[in-house]
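All protein chains but one are shown at their positions in the complex.
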Amino acid sequence: MRSLSILSLLIASFALMQCVQHTEATISEVTNQIEQESVEVKYAEGFDIVYQEGFIKVITQSFGENAPFRDSVYIMSNSEKVFETKSKIVNQVTVRLACQSSTHLSFLDELDRLDQVVALCGIKYVNNAKISKTLSKNEVIELCMTDQVQMENLYQSNPDLFLIYPFGSAESNEFYDTGIQTLLIAEYLEESQLARLEWIKLFGVLTGRANEANAYFKEVEEAYLKLKNETQPLEKTFIMNLPFQDQWFTPSSKSVGVELIEDAGIQYYYRNEKGTENIVHSNEQVWNDGIQADYWVIIARRPIDFKLADLIAEQSVYKEFLSVQNHQVIFCNTSVVDYFSKGVIEPHIILKDLCYATGQIESHEPQYFFLLE
Amino acid sequence: MNLRSDIALIGVIILGIFILFWMNLLLGDVPMKSADVFNLLAGGTADNPAWSYIVESRLNRSIVAILAGGALAISGLILQVFFRNPLAGPGVLGITSGASLGVAVVVLGGVTMGSLLGNLGIILAGIIGAVAVLFLLLFIARFIRNSVTLLVAGLMFGYFTAALINILFLWANETATRKYVVWGLGSFEGLNQSELLIFTTLIIVLSLLCFMLVKPLNALVAGTDYAASIGINVKSTRLLIILFTGVLAAIVTVYCGPVGFIGIAVPQLVRVLVKSKNHAVILPVVFIAGSLLALGADFIVRMSSNSLPLNTVTAIVGAPIIIWVIVKMNQRNVSF
Partner (left out) sequence: MLAFKQLEIRAGARHLFAASSIHLRNGIVALVGRNGTGKSTLLKTIMGLHRDFSGEILVDGKSLDSYKPADLAKEIAIVYSKSNIFGSHSGRDVLMLGRLPYQNAFAKETAVDREQVNRIIELLQLEKFIDQEFSVLSDGEKQLIMIGRAVVQDTKIILLDEPAAFLDLVNRHQLMRVLQEIAKSTEKLILFSTHQMDVLPKVCQSVLLIDQNELRLIEDPTTFITTIYKSFGMDNLETDEV
């Protein structure tokens, strides 16, 4: 494995040297890139793409009240361009990616570029059979046996670019000294489902699949907006999720997940609570409130044949909930579907599931959410 | 004189328990009037059907706090006297860690707390872990005469089991891991009726059984040699002490998580405050004082909408008590 990566490194550097010495050799590549559609950012606030002569600059940044950070990487197409010494440069044709989040995989999978992933944090948490299979076929290296990134494994995988989360202090990049180029990715900070989805364009640019990314985004965007515009406000409320022991981590009303459900025409019970983080409620608070909510949307890992009766068995007060009594518990079983990763790129399907569950669509085959029986 | 001051102490503790118990029933994120609470406790109904569940949950959790706090405290008392060290306790000696390891093996192995079988499995695993650590400690105690060194050995067990648990994490799935982590923060909530019944029965029976140890404990303050000379069967006493303290600490740990500090701080404090040297008095006082501290800690947790973990609160309340007692003991030149 290591010798293989060294070999590929040699090949890569050889290719680079070729570029430097023979200007003609890069022409085909340049044209290749120019042929790509350029990407326009419509919803997302966390990244930007700047096109210039001979290179593309990909910028990621914080926005709003989030901890500030700014990062960028140059995708090179003209080798004569002189960059500042500290700039990070990748070649989009050969780019080998390491990912700190499995969410990124769904973007790459959709663009048919999963093969460029050489290392990943938390392979065992990948919940999508097809992606898992590809990862194991490609012998993708596990980076995080524990919470920490294992540096040796990172070196072994030798990525051109390591996509990382800006957790903690983003400015002091812990990987800076390693010589491995990183790019901060914070798609989860986006405040709408479409903005989050739009990050597929960034992955498209990185992997030379901008056309496909643009097309996919446009298709989903249209489907999503069409559905959203067709829904009528139902004047009905919903609560969300399940407690962990005595704490109920209810998503903030600004969260993408809540927004998506609200797009189906129902209202979040805690929509007036402020903040962008999860809000911790005590059991008794949610019991007191939840009893009145019309719907109960649950995203949780449960056995495959989880039933309404199993839910009541978890806590007997649930049988008093209006949503339980009326069989209006909308459930997404994460042990069955890949809500947290695949769901990000299929908001139109999730929205359709929700519209179907709330009785606004006649016929539909639910994929993520369905009514608990 | 002594008797009167002890009776006053008991009175104050019981009064405190009553007040906190009532406040725990009355106050919370969902505001209720005392009339409502009384009505619901009497089996009445409220406009919001959730309220009867809420009051029931507040009641259950208060009962769990009272029993768990008491159990940890007497377990700590017995261990302190047995090891003749005021810093001994189920947490320090690694007994809770042993129980945690047992729980981790079962929980991270994917068994859920809900089912009766899973429940019994976890209890059994916790008890085995706790008692195993105690036996191991006793074995080591043969070679270590110095009881401070023994405490260090106990702490090492703690680190060792924590490391084993971390290794177990490698094979566990995300849900089981999270479940274990949340359990590790400690909480008196979340016991359903059948669990509460098992918990209450076990704790009460075991706590009463601890009264078998009254005479041995009275004698053990002078050390095992003297205890043997005043008619105490040291061997069987040692076995009973391991079983009672280990099982008590294990049951609390299984149901409420590894709750820290109550097991050390309460017996220390009570042994300073109580005038009687008879464990027939000290045991129950330590129990109710443990109940009071646990109830108080849980009240703070509840007032924070459960956002403060129980172990954070017990540490904030317990650690200063421990330091205060150590300082006080050193001032009075009491040998450890």
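Lettered A and B in written order, each chain numbered from 1.
Here, a residue touches a chain if its C-beta (ideal position, glycine included) is under 8 Å from a C-beta of that chain, and two chains touch if they have at least 3 such contacts.
None of these values were measured; they are calculated from a predicted model.
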Could you tell me which shown chains are touched by the chain that is not displayed? B
Touch criterion as defined above, residue of B:L138, B:V272 or B:V317 at the omitted chain: B:V272
Where the complex has a chain not shown, which of B:L20, B:A65, B:A130 or B:I232 is the residue touching it? B:I232
In the complete assembly, which of B:G44, B:G109, B:G223 or B:P320 touches the absent chain? B:G223
Out of B:L170, B:M212 or B:L239, only one touches the absent chain, namely B:M212
Where chain B meets the left-out chain, the residues are 80-81, 84, 211-212, 214-215, 218-223, 225-226, 228-233, 271-272, 277-280, 332-335
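By our rule, only the chains that are shown with their structure count from here on.
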Please tell me the distance, in whole Å, between the geometric centres of chain A and chain B computed from their C-alpha atoms. 44
Which residues of chain B touch chain A in their complex? 28-30, 48-51, 53-54, 57-58, 114, 166, 169-170, 173-175, 178-179, 182-183, 185, 187, 189-190, 192, 302, 305-307
What does chain A use to touch chain B in their complex? 124-125, 145-146, 244-247, 280-285, 287-288, 290-291, 301, 313-317, 320
